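Omission of a single protein chain aside, the complex is shown with its protein chains in their original locations.
What follows is subunit A.
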Amino acid sequence: MHTVIEAPINAISTNKDASQVVVAGRNVFRVFSIEDDAFVERCNLRVGKNLNLNFSAADVTWNPVEDHLLASAATNGAVVTWNLNKPSRSKQELVFNEHKRTVNRVCFHSTEANLLLSGSQDGFMKLFDLRKKEVNCTFSGQSESVRDVQFCPHHYFQFAAAYENGNLQLWDLRRPDKWEKMFTAHSGPAFTLDWHPDDKNWIASAGRDRSIKIWEISHKPRLLHTVQTIASVARVKWRPSRKYHISSCSLLVDHNVNVWDIRRPYIPFASFEEHRDVVTGIMWKNDPYVFLSGSKDCTVYQHMFKDAVRPADRANPIGIDTNVNGDLGLAFSDKLLVAGKSQTGSSMLPHFFRSKGPDRSEQFTMASSSAVIFESVDKSTGLEWFIECATRYQLSGKSVEDLCDHNAAVAGSLNKHQVAQTWRILKLLYGGNTATPCPPRTVSVIGSPAVGEAHKAESEKVNLKQQLDGHLVQDHNRSTHTDGENKDTGDTSTAVSEDESDAESSLSLTNIASGQVNQQGDFFFGDGELETFDYPVTMANMDSMQDWTLPTEAIPLRHEIQDRLDSPDPLQNATDSPSSANESEFSSQAFGNAENATPMYNLQAIPFASQNPPWEFSHLVCDMLEYFAEQGDVQTSVSVLIILGNKMKTPVEDQKQEQWFMAYLELLTRFRLWGIANEVIKLSSHRAVASLNQQSTTVHTNCNKCFKPLTRAGWLCDRCKALTSTCSICHLPVKGLFAWCQGCSHGGHLEHLREWLMTHKHCPTGCGHICEYT
C-alpha cells in the first residue's frame, strides 16, 4: 500500500495511535489518514499566500500526547508548530527563530505535551515551552553541530543527543550547563539515535561510518552490538516488542529499509525493497508487523512484515577459499554436513571452528556452521620440484638412453613417478634407434651401444602384441620366480658369451618388468600396451600407486650390460641375424607359454627384433607429450622434445612446440633459471625458439659523460653530441681497443699509448699521474 506525493519527502511522523501520518519535505507538507487499503489526505499544511521556508521541513514530529499538535524543523533554522484544530486554513501556530543554522531534529517530550526539544547545526539544543511560547532553556554542544535529539521514553528528565563529531551525549533537563555523560560513538558524524522502547538502558546510534551501534548506558557506556551496513545510515528505529530488532535506512546508494537482528549483524533479518530512492523516514505502527516509510522518491509506503525479503534465505551457505600454499578453507552450514560427508584425499587437520550460534528464541532456527581448513600434505604442490628438475635434468651431451636414465632417476627422486616412468619408456622406445633408420640394420644395431634396449623394446613389443593379456596374467607367479632366476642367469651368462648374456638378460629383464607390472594391477611396462590401452588411463593408474617402485634391480643390471656391450664384434652378430627370421615367430609364441625363459630362445629374439618392421609408436609419444602439456607440465614435454630431437617420426606441430617452449622458458625465467633457459633455447630444434637468444645480443656501452647508452655508435653520444672515448694522444675516437690507465682513467689507442709510455712516464693528458704500462 502506498501513495505518491508530488515532491521528495524529508521526514514522516505518525500520531499517537498511528492512524494518521504527516509527510514533510521541502515542497510538501501533508497529513494523511491511514485507511485499510489507502492513504487518504486529511489536510495540506502547505497552504497560504507566501510559502516561505517555514513550510519546508527537514524534520517533522507529531505530539505523542496531543493529537492535534505537530512540530516541524525548517532548514533555515526555524522551529514551527502546527495546530490541526485551528479553524483557519493555515494551521501554522508558532514560529521560533531561535537557531542560527539549520535545525536537524525536533522532538516532543513523551509525556509532557508542551515540551519541545530541537537540535541544530549551530551546536545548540533548545527546549521550548509551548504554553509560554518561549525557550525554556538552552543546551550547548560546544559548537559541535547537533544531528539528533531524542527524549528518553522511560525517564522524565533525560534526553540524548548525537553530534557531528561522532559523540553521543546524555543530558538531564534540570542541568542545562553540562551533559551527564558523553562518549564517542562513531568516527565521523553520528546521524541518528533511538532509545530502546523496552530496555531502559539501551540506546542505538548510527552514522556516516556505516555502522549501527547498540550501547548500554546504565553505568559506563558500553558497546553491546555493532551492525555493519553498506552505506551511511540516515535513520534507525527499534522494532516494537522485538527486543533485538532494529530497522534502518541509508543516506544514499541503498534504497531498502533493513530490519536487523542485532545478534546477527552481517545480514539483514528482513529487508523491504519497494522504494526507488533513499528512504528518509521510518515509523512503526505500534505493531511489530506494520510500518510506514517515506522516501525521496516521493512515495509513502505501508509495509507488512510478511512482504519482507529475507536476505538470509538467499545467502550461500558454503564458502570456500584457498591460500597461496594450496591450503583450502571451507565453511559450511551444519545442516549440509548431515546430508553427506565427503572427504578429500588430503588430510584434514584438526582445525575445527565451530561458531556457536547465539541463543535464538524467536523466528530463528538454530544455525551453526563449521569451518574446516585442509592443509595440503603433498609437498610437491610447491614448485621446488620444478626447479630441481630444471636444474638436474640433462638434455644433451650423452646418448638418449643415458639421458633418459638420468632424467628418470631425477624425476624418481622427486617423487614424480609418472614422469620417471615416462622417461624409462622413452628410453625403451628410442634408446637404440639412434643409428637405425632403415630395416636392414642388424649390423649397426648390434654395434651400437644401445643395442640391448632396442632388442628388448622391439621383442617385447612383438610379444605383447601377440600374446593375449591372459598369458601375461598367468605369468604372474612365474615372473616373480624368474626374477631371482634371471638374476642368476644374468650373472652366469656373462661368463658364457657376451652376445648371449646381453640378449638373454635384456629379455629376462623385460620379463621382470612386464611381470611385475602385471602384479601391480594391470599396468604394463613397455609399449605394446600403448596400443591396447588408453594412454592417459595407464598414467592415471600409475598415479594411484603411490609407492610403486620400478624394478630397481633391473636398472643396475642393465647398466652393467650396457658397459659390456661396447665390445661385441659386429660381424658375429651379422651372421646370426639372417637365420633367425623364422624362429622369431616361435620365440614370441613360446615366450608366453614357456614356464621358464631359456637363454636359448632369448638369444633368438635379437634377430627377430632387427627384422621386424618397426612399430609405429611416435604418434603415441606425441599424444603423451600433449597430455603432459595439457596437464601443465611443459617441462617434461619440452625436455622430451629436446632429447628426442628429430627422432620423433611424427613431429609435434610446430606451433604447439613453440608454445611449449615459450611456456617453459617463461617459467624458467620466473624462477631465475636463466642459464637453463638459455640451454633450452640453444638445444631447441625449433627455429623460432632457437633464434631467441640470438636477438639483441648487443650490449651498449654508456657515454662516459651523461651515462646514456650509446646506441648509434660506440664512440658518439647522441645526447652530449660528443665523441665519447677519444684517444688522449691523437684525440680521435677510439673504435677498437681502448687502453686506459686504471689510476687516472685516461687512455686511448693501444698503439699510441704503448708508444707514448715507452718514452714517457706520465699520463699523456698531463694529469700528472704516473701511468704504468705492462
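Operating definition for what follows: a residue touches a chain if its C-beta (ideal position, glycine included) is under 8 Å from a C-beta of that chain, and two chains touch if they have at least 3 such contacts; residues count from 1.
We take it that contacts and distances are computed from a predicted model.
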Choosing from "Protein YIPF", "Sestrin-1 isoform X1", "Tectonin beta-propeller repeat-containing protein 1" or "Cell cycle control protein", the absent chain's UniProt record names it "Sestrin-1 isoform X1"
Touching residue (missing chain; options A:Q150, A:S232, A:S271 or A:S618): A:S232
Pick out which of A:H2, A:R46, A:R101 or A:R263 touches the chain that's been left out of the picture. A:R101
Using the touch definition from the top, which of A:D148, A:E164, A:D405 or A:D633 touches the missing chain? A:E164
Of A:P87, A:G397, A:G632 or A:G766, the residue in touch with the unshown chain: A:G766
Since one chain isn't shown, list which residues of subunit A touch it in the complete complex. 8, 26, 50, 52-54, 56, 58, 74-77, 97, 99-102, 121, 164, 188-189, 191, 208, 210, 231-232, 251-253, 255, 276-278, 704-708, 712-713, 716, 718-724, 726, 728, 730-733, 746, 764-766
